[in-house]
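Missing here: one protein chain of the complex. Every other protein chain is in place.
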């Protein structure tokens, strides 16, 4: 083990800091609507022009090919600068679909989509979850009937982020009729402008409409849009989620430490006060989360489920941080504002992508080896 | 609803306060051994002589026949005085076996046992739990074979409090061979001096030996010792536990409020300090527990499971109170002493008599009506 | 001494519950329409604290406000109830009547900086508000709309009136806490109903221990606040020595439990729970709003009723 930065690491950190300090937008982007997409793609284009987009993508596909430790350094500086959240409408393309295409896409798929994603020219959304299925991805029912070289898709997806803005969707469907659970699924590229698609935005409790339901009524998708093999979509989807759990999660986890520091600076708690103790707890746990993040990225081995430990630690700590920030507003917390928006949005942390209860089951059964039983 | 004390209530409270103040022992009794039994029975005898024993027992059987609200007042004054914990070796007789005999015993059983219990002449222990059965009372296996007018008992009990001191045991056994679960059990009076009984004390984590395992090797018990009907022991046992949940629990729950006040007085926390906030939480919850206790005693109706709410609230709050008391000792907490003993003993609160997990299942299934499923 | 509801109390509460279910279902909060308190005025809700009214004891009033809280009624109900009582105590029976009759709406609010933030008060001319740890009441200017956090009830910002009268805090605290209890109960009810019907992995989620134990925790909180509400109301009504203590303990417990239950309700609802489409977030925001109206309670500055007896040995 060694965390001593090399002179090159130092230079990289300084370069990232300088560029971010000079270039990151100083104002929070609009939370939704055309303004949000415009801000997100403008920021991505600016990063791209300066060689800061596709950081983890291979150089062959226009990425920066950064090593894991450089990514950690970048996202730390990114958080310190208060640069825009990576969880904007460019997220699925850069952190889900793009890496999946790089890993499993055809040459034609890569050549067409990757440059567009990297430069913010095409926006992607996810189409995995379904109403009634919740976190139980294997029970999905949206179907793709093979008709010649076409898939005819019918069904419904939910919790699709930025579906209103999206040009494409990574869509997981059941292509083998009568198949069960993990078998017979396919991961396909869905053109969001195809006939038969209806998007219904869902407002979240903060009043924002990142999420949407998507309805498919005889939507025709060429078989050539399948990624990773027909009926092999479960493996492709696991690849996709694997990326999310590494590079994208890293950014959010490191950002939390900086948020705690902002809170401490703003709170000005008297030493020994109850507030100071609460802040010290958050600070210690944020330090621990940062160490867990670094270790999850820089240590080989472990089980594929170890990510649940970092993910759940992050989720629950993030909620506590945002809750305290909201509390500290006092009466002003009755008014709309970014702190309250972040607080309300933080409720999704222990739900989206597998509830805290499911994460605990995974930890207990897959990491600790306790006997399996039904899940919640 | 009305909690305004009448002039008689005031006088009763004052009389209890005066008597307890003048008569309650000023020193903590030895935790175990002959000294403990001697102290407990001496205190009971003193109470009895002054008309303060068997408070909830009917007057016909030598009790005081106090109404529920008077019992609340008594136990509040009892706690304020710091009188000895009712959970001593006289507990099972006064709060379990005695009331069960009064409710379901034969005239002969009552005439023989009740006066001895009331005056501290005979000590009782409980024989319900079994190794391996834990809180699942219905799975007990200790057997009583009917041979003429004798039950021949074989098996093993565990967590029998004060079994070493006891003269008699309330013993729950399976008397109908091959019966399952709640059926075919009997509640019998077992003479602890009968041949074939072996008692093995179990030290708890505080180093005290209240608990014991009891082994039965062809122990012969007259059929006339059955209480509440042969093979009808489940109903009798539920009656017994019902008493525990009312009068005895009341004493401990009210005592906790006084313990919190002692802690506050000793801690001398600075206003606004983290410690003061923690103490304020405990104080508020102790107040809430007191209100719950009063309500559980003074309100008609409700389900028989409502006791789980008070019981679990008490158990978890008691642990936090004792834990904080131990923490506040600082380095002195390394040394043996009553605070540390109470702290270690408090670990049993969320385990004995049904774990916190089982209590939560009961609340969810029996009170809230959520669907049943296996238990833990 | 007893803690059973009297027949009269039961009847009043049952009648109120029937009215609330018929006229104030949670679904009304999605309509965007202003809260119409006419039916509650007709019910006599705001006249309970006035002399000569039946069922005017604080306990009954608190229990009624718990029901209101369960239906997430506007905090204006608190302001009207308390202002009517204050007007009557000040001998201004005309004012008391106008408030009780709904002719003069009263808003609830909280001071911040030089302003008042008033809940649900477009065009309000009278308010009851918290200024730090003081309760004040009196006329106020109608203010400008301010965007409320997370949407919902309208919020108004108006200059803080100078020299407004202070008001005794205990009845306010009691009724706000009662409404907080109501929100905690609403969160529990909603969660239990959802856990019974929503299926995942082939079973109702309420069959899973994790969900069961969340619900049990919510029930524990409700049981404690509810018992403490009875205690505090009875102590205040009877003018007992420990009334301030009981109110302060209640005021410490109620918002915590209400917020915790609301958080758990969102978690139990899963994805739909943090969307605008389930009611769970409405409960959270109401609990949060009521929490801001509540005065901070310095429980440690008060004497407890159960103090240890010091006996020199």
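Order of writing sets the labels: A, B and C. Residues in every chain begin at 1.
We adopt the following convention: a residue touches a chain if its C-beta (ideal position, glycine included) is under 8 Å from a C-beta of that chain, and two chains touch if they have at least 3 such contacts.
What you are looking at is a predicted structure, and each value in this text was computed from that prediction instead of being measured.
> With touch defined as in the header, list the contact partners of the absent chain among those displayed.
Among the chains that are shown, those touched by the missing chain are A, B, C.
> With the missing chain put back, one of A:130, A:165, A:285 or A:332 would touch it. Which one?
A:285
> Which of A:15, A:80, A:116 or A:231 touches the chain that is not shown?
A:80
> From the list B:7, B:301 or B:331, which touches the chain that is not on show?
Here the residue in touch with the unshown chain is B:331.
> Decide which residue listed in A:45, A:103, A:197 or A:364 touches the omitted chain of the complex.
A:364
> Applying the definition given at the start, please give the residues of subunit C touching the unseen chain.
With respect to the unshown chain, the touching residues of subunit C are 208-210, 213.
> Touching the absent chain: which residues on subunit A qualify?
Residues of subunit A in touch with the missing chain: 1-5, 9, 17, 21, 24, 26-27, 69, 76, 79-82, 254, 257-258, 260-262, 264-265, 269, 271, 276, 279-281, 283-285, 287-292, 294-295, 298-301, 306, 309-310, 312-313, 357, 359-361, 363-365, 367-373, 376.
> Please output the residues of subunit B touching the missing chain, sorted low to high.
129, 132, 134-136, 158-159, 202-207, 211, 326, 330-337, 340, 344-345, 347-348, 350-352, 355-357, 360, 374-376
Just so it is clear, only the chains that are shown with their structure count from here on.
> Which chain is the middle one, judged by CA centres?
C
> Roughly how far is subunit B from subunit C, centre to centre by C-alpha average, rounded to an integer in Å?
About 38 Å separates the centre of subunit B from that of subunit C.
> Could you grab the centroid distance between subunit A and subunit B? Build each centroid from C-alpha atoms only and quote it in angstrom.
One centre to the other, that is 54 Å.
> Nearest whole angstrom, what separates the Cα centre of subunit A from the Cα centre of subunit C?
Subunit A and subunit C have C-alpha centres separated by 39 Å.
> Provide the list of subunit C residues touching at least two other chains, using ranges where the numbers run on.
Only 203, 207-209, 211 qualify.
> Could you pull out the residues of subunit B that touch at least 2 other chains?
Counting only residues that touch two or more other chains, subunit B contributes 276, 373.
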